[in-house]
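One protein chain is absent from this view; the other protein chains keep their places.
Chains here go by letter, A, B and C, matching the order in which they are written, and residues are numbered from 1 within each.
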Amino acid sequence: MKTVAFLGLGNMGQPMTRNLVQAGFPVIGFDPSSVAQDAAEKQGVKRATSAAEAASSADVVITMLPTGDNVRDAYLGASGVIAASRKGALLMDSSTISSTVTVEIAAAARAAGRRMIDAPVSGGTPRAHSGTLTFMVGGEATDVEHARPLLEAMGQRIYHVGASGAGHTAKLCNNILSGICMAGTVEALALGVANGLDPAILSDVMRNSSGNNYALERYHPFPGLMENVPSANGFAGGFRSDFQLKDMRLAKELANSSKVLAAMGNLATELFAIHCQNGHAGEDYSSIIKLALDLDSYFEGRTTEGATK
Amino acid sequence: MKTVAFLGLGNMGQPMTRNLVQAGFPVIGFDPSSVAQDAAEKQGVKRATSAAEAASSADVVITMLPTGDNVRDAYLGASGVIAASRKGALLMDSSTISSTVTVEIAAAARAAGRRMIDAPVSGGTPRAHSGTLTFMVGGEATDVEHARPLLEAMGQRIYHVGASGAGHTAKLCNNILSGICMAGTVEALALGVANGLDPAILSDVMRNSSGNNYALERYHPFPGLMENVPSANGFAGGFRSDFQLKDMRLAKELANSSKVLAAMGNLATELFAIHCQNGHAGEDYSSIIKLALDLDSYFEGRTTEGATK
Amino acid sequence: MKTVAFLGLGNMGQPMTRNLVQAGFPVIGFDPSSVAQDAAEKQGVKRATSAAEAASSADVVITMLPTGDNVRDAYLGASGVIAASRKGALLMDSSTISSTVTVEIAAAARAAGRRMIDAPVSGGTPRAHSGTLTFMVGGEATDVEHARPLLEAMGQRIYHVGASGAGHTAKLCNNILSGICMAGTVEALALGVANGLDPAILSDVMRNSSGNNYALERYHPFPGLMENVPSANGFAGGFRSDFQLKDMRLAKELANSSKVLAAMGNLATELFAIHCQNGHAGEDYSSIIKLALDLDSYFEGRTTEGATK
Partner (left out) sequence: MKTVAFLGLGNMGQPMTRNLVQAGFPVIGFDPSSVAQDAAEKQGVKRATSAAEAASSADVVITMLPTGDNVRDAYLGASGVIAASRKGALLMDSSTISSTVTVEIAAAARAAGRRMIDAPVSGGTPRAHSGTLTFMVGGEATDVEHARPLLEAMGQRIYHVGASGAGHTAKLCNNILSGICMAGTVEALALGVANGLDPAILSDVMRNSSGNNYALERYHPFPGLMENVPSANGFAGGFRSDFQLKDMRLAKELANSSKVLAAMGNLATELFAIHCQNGHAGEDYSSIIKLALDLDSYFEGRTTEGATK
């Protein structure tokens, strides 16, 4: 069994390492937070005193970090993962960052005789816990195969989507699209409600027609129409609006530098930015419905022409 | 069996009347085009010499007309459907028009002692032929029940969505949302393709993640990834871009007068308008992919940074 | 001197009638508010007990009302302006409404032997008081000439812009454009400020370059850079954001039915709608700067990455 170094033991890293340990992999972890270190240690993760120490003692190094700058800092530099890891080690970044950063780091890794893949995930903390994450993986096929047992310990669907950076690109494509569909869905619901339709009936109609999308089918933003989704729980849990915004901004940046049409994506991003600015950054991204619909008025039975008087 | 007058024997009206005839309803039809009249007659539709003549001899009058102005002209006035039809007749409009027009006509119908429901359809000509249309019906419950045998002769799913006008509102909500999701999907595909992803693999990833929507699942806009959809056939057949645009403009108008957020819907409408203006009005609405991606370059294997250089 | 009936004695109607009286015109006025009636009477406006009474006793009837529905109600019907006014009377509507409503009313007026022009204004209450309004007039040239002495008593610039309805169209074109330029200007200022530029210097640069527009030159939205504008006064006075929104929605509706590109106009309208919804409906429309910039943070000297964190 390969030894795994895992850097970043937060909400995602913690359940991911637990699944690796349960699959039998020796895991050594590091996180700047001692609370996170303690929790991981209890689950069988060996404690490292630094990222470099963890990286130097493993066959595979996995990173799960908040931003592109964190990832760049972790990999590059004199005591970074590339310098500290063993010659031939497989490096795998599961953070959601820009593919341009990945490509840059992967080139540096190759130049130093390391192998690197990007393997961002979808599914959030629930699927991290249940070991059913989706991995979108970019890199050489042999490296992806090498990583497969680890990926399968943490995830259910493993897509090898292309060369280095492709994993991040696929993730960003998906997330900008989910933002567009969610922002569009709340507008369609608001239009129906403002004209007297019952949101449940309207959703049923659209779900069985050409308007169907993930928001209507699995992640309904209108409170009371679906169980076990954030809208059923005051928009707590789920995927925070500011994280959604962060991903959409990365996608927008990639689209801008790729010079592709991104009119819908740009606009959805701005709507999420306004929504966060309006005080909803910490709520699940389906709470964008509040920008389109005055839910308080609705549930108090007050007649409303629509949220924007 | 109730006698049915059917006004508008075009691409939709023709198969719809055939299904009514096959279900055993006596149908009398009218269309200003004698070609359309001839075709309907061959299928067992009795020929009327005017809309008024048809309306005056039936228990139920169904209209399937291109625009709101056509519908208003057909119903109102001295020789219109309301005046010509029998007292107590059930009038049913299946055209896609603004709900404000419907509400106005239905009020006039009621004032004259007629009953009226709005029952626009989705599913296009294929489902009109197979008798599997979806009907979104607005009006009184007793009138909807009265119409149900007719609706079931032509359609598979019958949604009673609310009071008069609600059928049209639901249709417009769905169609603006389908336009948004389609316009968003082609941007996400263009972003992936411009960054080296295979559109089939990317679609597979997004279909199994939060970006999933009808365009990816049932109506893929990228040529060669799905059979029996317009993109497999040079964007012929399906639902014309200018018809999609017409519906989106109706939805936009309704949103404007309802004062609800319609930022995504507005923008998608403008993109379809530009697409039609660029010469693609007659192609299926999934051809909006051409605004985001230079398909010719792609299939010639030319490297492309994206369609917008 | 022609006798003038003036319907609508609010913030605009009151100073307009005063200027007519001062120019020597006999004016009879009506407003449903007795407070408004009292104020007008003090300025020499004869009091009517109803709109019909005022209209029946004048050569010219001027209306200055809040909405298109108000205007339609005022003109049409058994006791409306058209029925009540004298044969050959000149009717003039100075409200800001849709040109489609105007065209409909003007046709009814002509059919009844009255003449009608539309003459909306720009310049707001300050220019109503100083008698320096701008009038955009639609109608027959002879009718416009007939009205000219009245227009000159109230305004400084009189544009005859075309046939019936053209006055309202010109007003809507201008107001959607002013909304676009204002919304764009605050974004450009926010971009500069977030990157450390002094808004005064940046404004000076743009005012002398291709970014120049009315907002920078005469109506600066950034507090402290210009005197005698609403931004110098906590965004009090000026032109309320919800009135700006109302005009932009009329323009948007006209664009939708005219089938012209209105992407920028649509979006600016939605931004003003969100701004109003955020609690700023009653502030001058230049307060849209608050959507782009956190002014409080700026003036407290707090570092800000931009208003949308």
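Note that in this section contacts are C-beta pairs under 8 Å (C-beta built on N, C-alpha and C of every residue); 3 or more make two chains touch, one makes a residue touch a chain.
As the structure is a prediction and not an experimental result, all values here were calculated from the model.
One chain is not depicted; across the entire complex it touches A, B, C.
Within the whole complex, the absent chain has one touching residue among C:136, C:245 or C:295, and that is C:136. Touch with the chain omitted from the figure is made, among C:15, C:139 or C:265, by C:265. Listed residues C:11, C:125 or C:174: the one in touch with the omitted chain is C:174.
Here the missing chain is touched by one residue of A:128, A:151 or A:273, and it is A:273.
Within the full complex, the residue among C:81, C:117, C:276 or C:292 touching the omitted chain is C:292. If you put the missing chain back, the residues of chain A touching it would be 249, 252-253, 256-257, 259, 261-263, 266-267, 270, 273-274. For chain C, the list of residues touching the undisplayed chain reads 99, 122, 134, 136, 157, 159, 161-163, 165-166, 169-170, 172-178, 180-181, 183-192, 194-198, 201-202, 204-206, 208-214, 217, 219, 251, 254-255, 258-265, 267-268, 271, 291-293, 305-309.
By the touch criterion stated above, the residues of chain B touching the omitted chain are 242, 267, 273-274, 276-278, 281, 291, 307-309.
The rule is simple: only the chains that are shown with their structure count from here on.
Over half of the residue numbers at the chain A-chain B interface are used by both copies of the sequence.
With centres taken as mean Cα positions, chain C sits 48 Å from chain A.
Per-chain CA centroids place chain A at a distance of 37 Å from chain B. In chain A, the residues touching two or more other chains are 267, 291, 307-309.
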